[in-house]
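The complex appears here minus one protein chain, its other protein chains still in place.
Coming up: chain A.
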Amino acid sequence: MTNRRALSDQHPDRSAHSPEPATATVSPEGVVTGWSEGARRLLGYHASDVVGRTAADLLATVELSDAIGYTLTGSREWSGTAALRHQDGHRLDLTLHCYPSLDRNDAVQEFLVTAAMDAPEAEHDQRMLEWAFTQSSVAMSTFSKGSRGWRLNPIASEKAATGEQRADEGFLRHIDRVAQHAMPLRYERRIPVPSTGPGTGPVASAESGPGTGPREAGSEARPRARSSPQRAWITEMWPVRDPVTGEVRGVATATFDSSEEHWARQRLALLNEAGARIGTTLSVTRTAQELADLAVPRLADFVSVDLLDSVLRGEEPVPGPVDAAVVLRRVAHQSGAEGVPEASVDLGEADTYPSFSPPARCLATGRPLLSGTDDPDFVRWIEQDEARSASVRGYGFHSIMAVPLRARGITLGVAVFVRNRSSAPFERDDLILAEELAGRAAVGVDNARRYTLERGNALTLQRSLLPRELPKQAAVEVAYRYLPAGSSAGVGGDWFDVVPLSGTRVALVVGDVVGHGIHASATMGRLRTAVRTLADVDLPPDELLTHLDDLVTHLTSDDNSQAQEELYTGEVGATCLYAVYDPVSRMCTLASAGHPPPAVLLPDGRVTVIGLSPGPLLGVGGLPFEATEIELPEGSLLAFYTDGLLEARDHDLGVGLDRLCEALASPVPSLDVTCDAMLKALLPETPDDDVALLLARTRALHADQVAAWALPADPAIVADARAQASRQLTAWGLEEIAFVTELVVSELVTNAIRYGDVPIGLRLIRDRSLICEVSDASNTAPHLRRARTYDEGGRGLHMVAQLTQGWGTRQTSRGKTIWAEQPLPGN
């Protein structure tokens, strides 16, 4: 064969398998007497060159032993190899046959020499090729460019009979492309396996998955039933050239069944997608829905996801498989048809699954299972439920897989995959895939469940720590909002409060504990309680913050000494703004511990940010807090907030403040509407940080609700004070409580004159109750809060306490005030 190739290589225009054999006749003397055309073609000599010469001249080497045969030594017929020399000088190793040509006397007249050109072998090879082509297990075909004719091997013909490739335009286009560009291509396509069902006409679409070679941009026209049986084919195409001219004469193809590989790839793609598409959120139902959406229609025609009720309630489910009949709640389902008409249970509804039903069985074993109409349990289960059996009959469901959703050893629920009559039954491979998908979904669901549980706990804690209903007070009209942060950060430590103080004043508080989660909420709760307690003592804002600061410092050191191993060991970073508004003087006194200042909308429409000394953060210690006093016209609207409201969008406090002022200034009918409008204007859809907003519109008590008098430190004035109070109550139409009021006035005034310093003042406030206040310049608070049995002093206050609804003292910048409150008659 090598020789032949050498020949053909040398003379590409001469076909090696020419029809004429190379023959020559040689006389017994060894002289060439005859020379055929075949011999000329083989060795390049024309007859005229050779005839008459000795044959030995043609030999390449005389020394070669195998050339000896040419000396005719008794042998009558001979065959062997010999090295001959071509006219152009190169050596040819040929098999020579030498037949003696005898005369009548049996004497050798001459020798007929044929140079065997391996012709029989080449022919054999040719036949082998032919056989191989026809008997190939691979569908092969050739396409002749000239005749545009096809030659198919039988298996390809067989396939062709099923209505495949040559009717396929894409295929033909590829063939043309191969023919034109003379480069190999791969063509892939899927063909539905002809089945008994209708609607499964030939579907040929190019594969759009990863692969090699150019491909058809697959149209995504896949209305349904990707799960229906298909075969995938890969056709390799290569150009066939004339070896001499290099011209492309046609195209050859070999087609392989790649169904297995295709499905394996599909499964991998599905799993890959599952990783990206299942569990994108921390929502239980969303995760379940993602599983259903992913599996339909590629794995099943209908998928339902049901969870144990306990999972949805956020409880910790019992570890391990679930026994017996089980109540499951439908969380998600999906089907190829719009509106999921197949579902026999609505979303959110619960259904009981008898212990023999495939879903219950799979929950009991904790293993996925295949079932279908050939399973008596399935049939029994379906027959029990009318809706279910109608659905199964109507849609021709015949094959199901029930796969438990298990994560971390806990069974959460079950996913059921169903195929209808247009699809083939599930196979074991499908079960493995479904198990894998369900596993991923289960982890997602479990994460979501745990997150929901923890977030729910933290939110509950926070809500329980925030005021649910603000106390009634007349000083300000309030509206408030608390928004927890978006899913990523968890609950935070923002808080606010409204604390009624004596003398119809009110404390407005807003604070922020740095960080998120339970710890922040708990700290917030402690701070809020502390502020309430300190506010109850009626401390001025700057002093209150000083006490709160001490408290936070102690909290921090407590935390560090008690729970070193706790994850959270950081400082308690907290801010607080404490404001006291007095509707009588219309003065608002504010102090801040590192909290952003409130904005105020004045009745004339101007909006300003109240200039405050920002103050140190709570827990820093050592630095003083400064109180700021401002007078507010009646109807001013104060906006207290936490930094989450400002930083949400642009992370710039200045811009945030401007926007806040703008939002505050827009006219709206009510405080609640203002709250909503401000949040909407300032916050993105899901805020990064939690936000507290407290709006307070100030009221003012007018001259007809307040009366105040100066009293000299003269015991004789007590009677005048009683009379004056009585006259005032008459003017207010409150004669009914004049008696008690006179007693209270005389008691408190006497005390002030006896123990206090001038100036002494008496004040009556008629609001939700009647408040009687006596103030003096002495800072020594009466510590006789509770008179003991044998105490001489404090009796009067004891009486005041008995007669009134409440009493107390507060320190002021100019002394102290003792107050007592009585309900108004008729209240």
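The rule is simple: a contact is a pair of C-beta atoms (placed from the backbone, for glycine too) under 8 Å apart; a residue touches a chain by one contact, two chains touch by 3 or more; residues count from 1.
Rule of thumb we're sticking to: contacts and distances are computed from a predicted model.
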Leaving aside the chains on screen, match the unshown one to its UniProt name from "Heme exporter protein C", "Fe-S cluster assembly protein SufB", "Thiolase domain-containing protein" or "LacI family transcriptional regulator". "LacI family transcriptional regulator"
Touching the absent chain in the whole complex: find that residue among A:L282, A:V514 or A:A713. A:A713
Write down which of A:G30, A:P540, A:P614 or A:P759 is the residue touching the left-out chain. A:P759
Given the full complex, what residues of chain A touch the hidden partner chain? 703, 707-714, 717, 719-721, 723-724, 726-727, 758-763, 814
